[in-house]
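Of the protein chains in this complex, all but one are displayed in their positions.
Letters are used for the chains, namely A, B and C, taken in the order the chains are written, and counting of residues starts over at 1 for each.
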Amino acid sequence: MNTQPDHLQFNSSDKPHEECGVFGIYTNEAVEAARLTFFALHALQHRGQESAGIATSDGTMAHVYKAMGLVSQVFNEENLSTLPGHLAIGHNRYSTTGSSHLRNAQPLLIETLLGPLGLAHNGNLINAPQLRRDLLQRGVGLSTSSDSEVIVQILAGGHGNWKTRLRMLMAQAEGAFALTILTRDAVYGLRDPWGFRPLCIGKLGEHGYVLASESCALTTIGAKLVREVLPGEIVCLDKNGIHSEQGATPQQFSLCTFEHIYFARPDSMFQNKVIHLIRQQLGRALATEAPTEADLVVAVPDSGTPAAIGYAQASGIPFSEGFIKNRYIGRTFIQPHNTSRRNSVTMKFNPLPGNLDGKRVVMVDDSIVRGNTAGPLVQLLRDGGATEVHVRVSSPPIKHPCFMGVDMATYNELIAHKLEVSEICQRIGANSLAYLSIDGMMRAVGATNADGTPNGYCNACFTGDYPISLQEQENGDKFSLEGVFGS
Amino acid sequence: MNTQPDHLQFNSSDKPHEECGVFGIYTNEAVEAARLTFFALHALQHRGQESAGIATSDGTMAHVYKAMGLVSQVFNEENLSTLPGHLAIGHNRYSTTGSSHLRNAQPLLIETLLGPLGLAHNGNLINAPQLRRDLLQRGVGLSTSSDSEVIVQILAGGHGNWKTRLRMLMAQAEGAFALTILTRDAVYGLRDPWGFRPLCIGKLGEHGYVLASESCALTTIGAKLVREVLPGEIVCLDKNGIHSEQGATPQQFSLCTFEHIYFARPDSMFQNKVIHLIRQQLGRALATEAPTEADLVVAVPDSGTPAAIGYAQASGIPFSEGFIKNRYIGRTFIQPHNTSRRNSVTMKFNPLPGNLDGKRVVMVDDSIVRGNTAGPLVQLLRDGGATEVHVRVSSPPIKHPCFMGVDMATYNELIAHKLEVSEICQRIGANSLAYLSIDGMMRAVGATNADGTPNGYCNACFTGDYPISLQEQENGDKFSLEGVFGS
Amino acid sequence: MNTQPDHLQFNSSDKPHEECGVFGIYTNEAVEAARLTFFALHALQHRGQESAGIATSDGTMAHVYKAMGLVSQVFNEENLSTLPGHLAIGHNRYSTTGSSHLRNAQPLLIETLLGPLGLAHNGNLINAPQLRRDLLQRGVGLSTSSDSEVIVQILAGGHGNWKTRLRMLMAQAEGAFALTILTRDAVYGLRDPWGFRPLCIGKLGEHGYVLASESCALTTIGAKLVREVLPGEIVCLDKNGIHSEQGATPQQFSLCTFEHIYFARPDSMFQNKVIHLIRQQLGRALATEAPTEADLVVAVPDSGTPAAIGYAQASGIPFSEGFIKNRYIGRTFIQPHNTSRRNSVTMKFNPLPGNLDGKRVVMVDDSIVRGNTAGPLVQLLRDGGATEVHVRVSSPPIKHPCFMGVDMATYNELIAHKLEVSEICQRIGANSLAYLSIDGMMRAVGATNADGTPNGYCNACFTGDYPISLQEQENGDKFSLEGVFGS
Partner (left out) sequence: MNTQPDHLQFNSSDKPHEECGVFGIYTNEAVEAARLTFFALHALQHRGQESAGIATSDGTMAHVYKAMGLVSQVFNEENLSTLPGHLAIGHNRYSTTGSSHLRNAQPLLIETLLGPLGLAHNGNLINAPQLRRDLLQRGVGLSTSSDSEVIVQILAGGHGNWKTRLRMLMAQAEGAFALTILTRDAVYGLRDPWGFRPLCIGKLGEHGYVLASESCALTTIGAKLVREVLPGEIVCLDKNGIHSEQGATPQQFSLCTFEHIYFARPDSMFQNKVIHLIRQQLGRALATEAPTEADLVVAVPDSGTPAAIGYAQASGIPFSEGFIKNRYIGRTFIQPHNTSRRNSVTMKFNPLPGNLDGKRVVMVDDSIVRGNTAGPLVQLLRDGGATEVHVRVSSPPIKHPCFMGVDMATYNELIAHKLEVSEICQRIGANSLAYLSIDGMMRAVGATNADGTPNGYCNACFTGDYPISLQEQENGDKFSLEGVFGS
């Protein structure tokens, strides 16, 4: 299951996949931390639909409940009632083929010498193989292939109090991590020194504080956005309020640009900018870079809509709806009678009759990954009467996989790794095709230095310039769990 | 579960509920009728999400499979393989509290003296109590409280061949019915003499024909829209192609206006008009009738969007998105910690920050039924920074229940039955509130006679002028199943 | 699933299958009829394990709940609470391949001109095809292939009050039926004129009466056995207590002998004789008819045990346990690695070491149907050290199928239809094999006239002398549902 803003997806989906959403809450008030976590996870549902879980502490004992499914499917009054306490963390996990097991659901909850320890993790440690090896050599058995188990065992095996251990963790862990951590008495929020995955702080009522992957979760539960957790920062929520320390030296800020392009909910804010408006701005930049003569701008709904509106505004070409999207899309293995690739797309989209007839159409989407749906969509517009279809993409060509926690695709699957833009245009049957430039994208998201150079985002999937060396990652590792356990 | 274009709904929903979607297919070609029916039912999913079913005939035997859930949940390759044949009918049913039982799922399939008989029914017979009584007096036992069982038993007890029996049925049944009927060798489509519920005919390939509640199902399976079934018409699909006869004298055409306003998918067509464009036109008419000074037009997504676009176009006030809708809405019984009504709405909608700040906003929705969500939505816009909120509704006030198959609400629940518009405005906390007039609505949907009088639609929920006398309906009926069986 | 006194069966089972268990209750006292029915159905669980259901009336409305599974799996406090009332009927159904559908679960509950009508049916109408045809010709559509639906529609279509209609039913229905029937105000018990299937009456407390397939259900709920319902009798339980009339002329009493041999629970009583003691007597008769030199008598547990004890008593050869039976037998489709037939039997039985070593063993079973388990059991005894194995069967060879509601097997499957006793002996690898004679069996069950001729039981599966002519049954019937509906 991916993170397009649809409920469930057919295989016609052509979007990168987010890893997870995390949440944490500490409140002194007489409210149920688990209940608020439920609503917050619901608001973060787009970040992962495979499993959901909540862990709480009542100051004495810790509790956890997690299961496969959407937040609203996993939780009911009965299991919420087994989660007492005024501290909680929560997690949504997305689904990938082959690892869709309950044992990978989070939060993890273990006992340590310091008491209970819960973890919700968004991201990916690129030196997990080395860290696993260290743990195994230290004599710790590992029961999953998850890098999250690595994190909790590093913390369990650390020295000193929790803060000391969290700093030690930061000194060892390389890669992307936005963590919410539950102990008996406190909730911690950690963000890796590059700031790959987002994490923000909110204030709830007089005394409560929360942590969330995106600010939309704050709005839903009535909390106010305070600020984002800084790269390398450790935030602690406890009975004394909120405390912070720098856990590791911040590195070049490297928030994943795809959060702006596609992942985040449009009403979330990063760096004080609303995602929805950034996406409109991406569309405006695209119109400037890649104008075309046309009668109509349409979006690939829903994620392409803000960029299409921006394109229309900047180009002066009217915006209109071109597709109707079936919102009841669920997973099915029923194959259409006709084996053409078009059919799986027609399960999800129909062209809007009347709007397209005789028109030259600009079709705006936010990204193309494998390129398997753009062609059928172009054809649907032509079937609906469009005389020309000009495809505009509000992000640059994706040429490299992500190793920081996004299930983007492999090199071999990325159409822009294999083909030139002109070849892709021909493949999808468009009259023209243009992507937004990297510079244009960075200006639109506002991530430029004074001299206009890109600054402060990870664009590795477009550029191949990974903020962290991937040497370790690329070594085969005989200690990796894949070499020991079968699926 | 209702028919808003979302997957699943919280109790924050304030829309009328459709009864069902129906489909039928006859093909001489070597394609699986059941498989095409699956895809067609998927396209009609918005008309009912409680249960789904398909019945087929292979010319010798009939088969049926139905279960609770969405089409994509109900069917898989295994159960589809138990549905051989080149004839099929299909059905989506919506869910109401208390009757959510598998025994109410359709199609019904029974044995009769003429062989198998399958039925998929959209609508409601207002003289069902009388027809039930007739059947009971004829000595037929009835196992459900459904008027659909009444229809199949009337057909089973008729005389002559199927066409004769269908004409007899039409002579007896009063109320709303769009039926697809399966026999051993043919598929029939029937529409009541008033044409309350929609039903259209499509052509599939060289020799195949299909029947569907809406044309969007035709598009999805690659069929071409031929025309709508006429009020009182009986259409027969068999090895000789398509045949038609007038089964009953057509009455004043009374297609439910709410199909235009809300029920139908925007890409469906009625009377050669695309629903999406009609909805835009409703918004334009609303702008003309109820203009206001404002900075921004926003829609209550998704169903209010076309009208909002139309309002913006006609008023010259810019359209923008004002709400983000959580598309992962599912049924939950988790109550928010705060008991204010606002909370269930915030599960589903967040205001879009940045767009609203300091703005005078027009909020356009397609309808208000009970009025329980408009107030929280107005408040959300104010929370998002709107200085004024003017609510505009692209249909007239709903003052009367529907007895023709739409679960609208009772008199006591309809806010416009109980309160004046000014009182509703105060209740929902808007700066102003205006509904579209009935005349304006009818002109927008194009249903006017030459002299401008409304013509050809059922507006009873707005006017109380029911096309059929409801005398029978209002009598208590000692024979009704409710008097015999408990839930 | 069959009716051996085990929970669930592998395919190693070689027993005939019972159709169903039925129950009915009327009580004026403030007890829940549904709750008592639950416990009674639990006691009758051995008569059917596929589905269970209860229908109740509270004097105004009728209610029903039924589902697939064992009684203890189907019912919980929540669904029991939806079954108010002081009248109830209940039903256990056994499972056959291909008809294992919820739509076949009972009780049936329909509305009729006289109010609600519920039915629980044990047996099989041999003229069901003719009765179906009559109903179809009367214009009644039928939704299942069940002869039970035929019964309720005949009753719905009858004239006069319920008693009149029940007499009319008895005049038409041929074959085996033990029925409990629920109306708004009364519970009826009917037994066919031959008395094929058992049905008894019990008294509960001061004013309550119950009906049950076997007396063990009475014991479980604390009711006292009054007597059996007579062949052709109609018993009515209502506010006036218990009433009875002869609904049809009794025919030659034809209770299924297999009730004594295998079906009934050992603690049930027929004709004032405890089944357990009858089975011991069958074993004694077998010892007299077919003595052998041996050191040990063992049973095929559990159903063979009483006969083995009787054999041991009469022969003077010590009884001991020879097999251990795995009581956790459930349905599995896991095939043993070794494809020999022995393996499925070893899932269920192990020989008891120590007891068998060097012994000449008599292995007593109550019946052999297909003959597929006797051979592996003989081999297990040899593996356990037995030097000789003499098989003794406490019923005659089964040579004919049953058409009265027992799923016995087809002619082609019955080993005794195909092979001589000596051939069977060779096939199963026994040193000797003997069956009880029909005369011996009838004397043991006490069913002899003064001159010693068999009297009062149906032995058709042994003799081929069916109490009712099967002419109709053997005609192909173009109106049968099998000719109309697929599986």
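Quick note on the criterion: a residue touches a chain if its C-beta (ideal position, glycine included) is under 8 Å from a C-beta of that chain, and two chains touch if they have at least 3 such contacts.
In this text, all values refer to a predicted model and were calculated from it rather than measured experimentally.
Asker: Could you tell me which displayed chains border the chain that was left out of the figure?
Answerer: A, C
Asker: I'm checking contacts with the chain that's been left out. Which of C:58, C:185 or C:267 qualifies?
Answerer: Of all options in C:58, C:185 or C:267, contact with the hidden chain holds for C:267.
Asker: Kindly state which of the options C:222, C:241 or C:464 is in contact with the chain not pictured.
Answerer: That would be C:222, which touches the missing chain.
Asker: Which residue from C:82, C:271 or C:326 sits in contact with the chain not drawn here?
Answerer: C:326
Asker: What residue numbers in chain C mark contact with the hidden partner chain?
Answerer: So the residues of chain C touching the missing chain come out as 5-8, 31-32, 35-36, 38-39, 42-43, 45-46, 49, 70-73, 75-77, 80, 216, 219-220, 222, 265-267, 269, 274, 276-277, 302, 305-306, 321, 324, 326-338, 343, 346-347, 350-355.
Asker: On chain A, what residues meet the omitted chain?
Answerer: Residues touching the hidden chain, for chain A, are 58, 61-64, 82, 84, 102, 108-113, 115-117, 132, 136-143, 152-153, 155-158, 184, 479, 481, 483-487.
The working rule: only the chains that are shown with their structure count from here on.
Asker: Quick one: do these chains touch in a line, a ring, a star, all-to-all (complete), or other?
Answerer: Graph shape here is a line: each chain touches the next, no loop.
Asker: Relative to chain B, which chain's C-alpha centre is the most remote?
Answerer: Ranked by distance of C-alpha centres from chain B, the top chain is C.
Asker: Just curious, how far off is chain C from chain B if you go by their C-alpha centres, in Å?
Answerer: Centre-to-centre distance between chain B and chain C: 49 Å.
Asker: Could you work out how far the Cα centre of chain A sits from that of chain C, in whole Å?
Answerer: A distance of 61 Å separates the two centres.
Asker: In chain C, which residues are in touch with two or more of the other chains?
Answerer: In chain C, no residue touches two or more other chains.
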